[in-house]
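A single protein chain has been omitted from the complex, and every remaining protein chain is retained in its original position.
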Amino acid sequence: MIVLVLRRGALSLVTLFLLATFVFFATEVLPGDALDVSLSADEMAMMPPEVLARRRAELGLDRPVLERYLGFLGGLLNGDLGRTIITRAPVADIVAMPLRNSIALAGVTLLLALPVALAIAMAAAQAKGRALDNAVSGAAIIGYSIPEFVTGLLLIAVFAVWWPVFPATITASTDDPLGVLLAAAPLAIATTIIGSIAYLGRILRVGLIEVMAADFVERLHLSGIPRWRILWLHALPAAMIPGLSAAALYAASLVSGVVVVELVFAYPGIGAELVRAVTRREVHVVQAIALAAAVCVVLFNLLADLGIAALDPRTRRA
Amino acid sequence: MTITRRTALAAAAASPLLGIDAVAQPSTPVRGGTLNIAQCSANRRSASPQNARHPYFLVDATTRLPYGCLVWVNRALQLEPELAERWGPADESMAVWDITLRDGLLFHDGTPVTARDVVASFEFHRTRSPFARQIERIEAVDRLTARFFLDAGNAEFPFVLGEYDSVIMPAAPPETIGLSGIGCGPYRIVSTDPNRSIVYERFDRYWRAGLPLLDRITLHNREGQQDSAIAGLRSGQFDVVMTIDPTAARQIGRDQDYVVETGGGGYHYVVQLPQHPGSPFLDKRVRQALAYAVDREAIVRLVYGAQNGWVGNDSHLVAADPNFLPRPALPRAQAVARARALLAEAGHPNGINLGTLYWSPQTPEAGRYFQVLQETVREAGITIALDQRPNDGYVQFRTGDNDFAQGRFHRFAMTAVGPRNPGISLFRMRGANVESGHWRGPEQDRYMALYRQAMATREDAARRAMFHDMQRILHEEVPALLPAGAMTFAVRRRNVQGFAFHPQIWSVRFDEVWRS
Partner (left out) sequence: MTVLLRRPAALLGLLLVALHLAVAIAAPWIAPFAPTSLLDAPLEPPGATYWLGTDDLGRDAFSRLLWGGRVAMLVAFAAGAVAVLGGALLGLAAAYRRGSFDDVLMRLVEMKLAVPTILFVAIFVTGFGQSVPVLIVAVGIIQMMGVVRTTRAAGIVLMEQGYVRAAQLNGEGGATIILRELLPNVADLMAVEFALRASSALLLVSALSFLGLGISPPTPDWGLMVEDGMALLESEPALVLAPALCIATLVLGINLAAEGLSDALGLDAARGGGG
């Protein structure tokens, strides 16, 4: 078990290193640099090239890429995420609160969506092939076919504009207490939950149906144990394994969804910060956010792997 | 002259509104209340927790909430006094200027505003702001008067003092000046959420007696998120949304609960026609053909709506500028025939393919604008392909990495242009690798000679005659295409009073805004 944890941990570190390298080079080859975007078109039109070159040198933007790459990796090892190019502020300061807020949004989504998805999947699995199951599968596939931004815009149109019961956009501050922030974001949370339920419900239903068709379930059934009992006590734990192995995909899609939803609702999280950083070419902020998102997904994945190991004796031996 | 309700209204009446009350309700202003403002313009400034109060890192719209400038550019793009009581050139060279402050101005911390603060502020601006780079030296003459020494004569220098960077801050060394967020504007900063929102409250010792009227203003940044801002307005979260596009303005203007305000002649687009060796635009007749072929009225009508846009004249001046000289107009059929004739003369009797015109979504309607341009020039046999580039890195992309020495020229590309005085606007067509597409030749020389002469001319009418000559050169030479522009728009709830929008977002003032 310990060996497995160490092995998984080491592999995760390799993944993160590859990712850091990818993110660095992808962001460094982007056209233009931070200085250009920090100036307006009006200012660019008024500023001679030699002044631009001088300011670029001041910011270290004229150093070779390799030198900057090594500096970047060294900084990461020391836990230093660098400073922003335009304002010279520590990146960690800028990213910390939005990251907290995004994790809160994702966490609330997971906490609320998982039990609902599970209940739906169980009901559907119990009624496999019948009207309820078909209705659930149909709803899931439709939910799964609608992009998050469309869901979000529709919720705004209905519940904030036509029937104004919820705020359309989030005006709470980045450093408000999480309770205040989440209370200001009912439609954003609803949007991520709808997407998550469709996603999780599908995966869990398939897993449950597969397990319910397995031999051991058949034996339990023959020995007279009621179907609901089999479902809860035997099938559910077994069905968690395929569910957990899809966790990495779910985590990444949850983060993608959160990015889009944050933009739709102006939620003060990493998604909004990321788009702002990309358009301002705040390379260090883009790098920090991409890495932070990846660390979350990798950790989630690691936990899921350990969960599988705990549930499935075969993996534990391997 | 001071800024009264009447001047603001006169300017409003001069520019066509969206058919909505040009005359504000005559009720008496009431003090108190909170105003929530959202603003959607793409502002390039960013903020970090340390310097979110600095004037350079606040969004444009707030320049005149916590801060003030020496002069104010009014809605007709004319100068009016603000913190300065009077100004003028010290000699005939127009290169030395004396500016005298009003007496009795106070910063938010209660200290008086003096010439020393003007000097310290412009010591900072002249190294950081491109508009103020022409200032070589500033000195305090007495307690209230500062003297500016420029690198050359500039009759329009006072406009620089009204630019968005040019605010007055309490004197401090350049490293720390402005970080406190203390200004002498009508509202003082209470708290900031960098990039998202700023909360202000009334400054009770503001220099304009009895103003401002509101207790609090909260400004929410919704740049690039107009749908979100308007949904917030409709759901009751915002009272004013600034810088919305014409389609949204038309749409929301139909609703009785809201009033659309226009700032008169706002931004427009310049299409750069690069004139490097081998370029089709090297032939003046091709540029002229393009200028005739583009249906400017169609752009105004289809993209902006007839009342909300204006026809450009291929200079950087906006139609609201008193120096603006319209391009002689031809009926559409004649203009198309003229374009075809010019192309035939230039050796393209069957029309010409001008390649790809690059654009970026700098405003929500940019895509529609260039689709109309593309369709209308087709009628004259001119084929253009459109290619969208992201805003990110666009400036460098369109200028060819700004590396003229490497033979990289400006691309055939568009960009948005803001409304400014002729001194700044007409300089943009100088014969360098700029928006003029590296325009060259005797007419270019004559244009710049006129520019230098105008900048050293004191008398307004004489200067205007030179500006008109310069625009005539542009009509004939078409170094770049500036077909049409739009008003700027803001929308307010009907109970928000005393709010007038402005073609320059940084010149919007909230002094007289109140809620009924």
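The letters A and B name the chains in turn, as written, and every chain counts its residues from 1.
As a convention for this text, a residue touches a chain if its C-beta (ideal position, glycine included) is under 8 Å from a C-beta of that chain, and two chains touch if they have at least 3 such contacts.
Owing to the predicted nature of the structure, the values given are computational and were not obtained by experimental measurement.
**Q** Just to verify: which one of A:Ile170, A:Ile193, A:Val206 or A:Ala309 makes contact with the chain not shown?
**A** A:Val206
**Q** Touching the left-out chain: which of A:Leu4, A:Leu73 or A:Ala157?
**A** Spelled out, the listed residue whose C-beta touches the missing chain is A:Ala157.
**Q** So which of A:Leu76, A:Leu105, A:Val255 or A:Val285 would be touching the chain we can't see?
**A** Final answer for the missing-chain contact: A:Val255.
**Q** Over the whole complex, note the residues of subunit A touching the chain we left out.
**A** Its contact residues with the unshown chain are 11, 14-16, 18-19, 22-23, 26-27, 29-31, 137-138, 141-142, 144-150, 153, 157, 199, 202-203, 205-206, 210, 242, 245-246, 248-250, 252-253, 255-256, 259-260, 263, 274-275, 278, 286, 290, 293-294, 297-298, 301.
**Q** For subunit B, which residues touch the unseen chain?
**A** Within subunit B, the residues that touch the unshown chain are 226-227, 230, 245, 247-248, 251, 254, 298, 302-303, 361, 364, 367-368, 370-372, 374-376, 386-393.
Please note the rule applied: only the chains that are shown with their structure count from here on.
**Q** Applying the document's contact rule, which stretches of subunit B touch subunit A when the two form their complex?
**A** Against subunit A, the touching part of subunit B is residues 36, 38, 44, 46-51, 57, 129-131, 133, 191, 193-197, 218, 220, 222, 225, 227-229, 231-232, 234-237, 391-397, 399, 402-404, 415-418, 420, 424, 428, 434-435.
**Q** Where on subunit A is subunit B touching in the complex?
**A** Interface residues on the subunit A side: 30-33, 36-47, 49, 52, 84, 86-89, 93-94, 153, 156-157, 160-161, 164, 166-169, 171, 173-175, 263-266, 268, 273, 276, 278-282.
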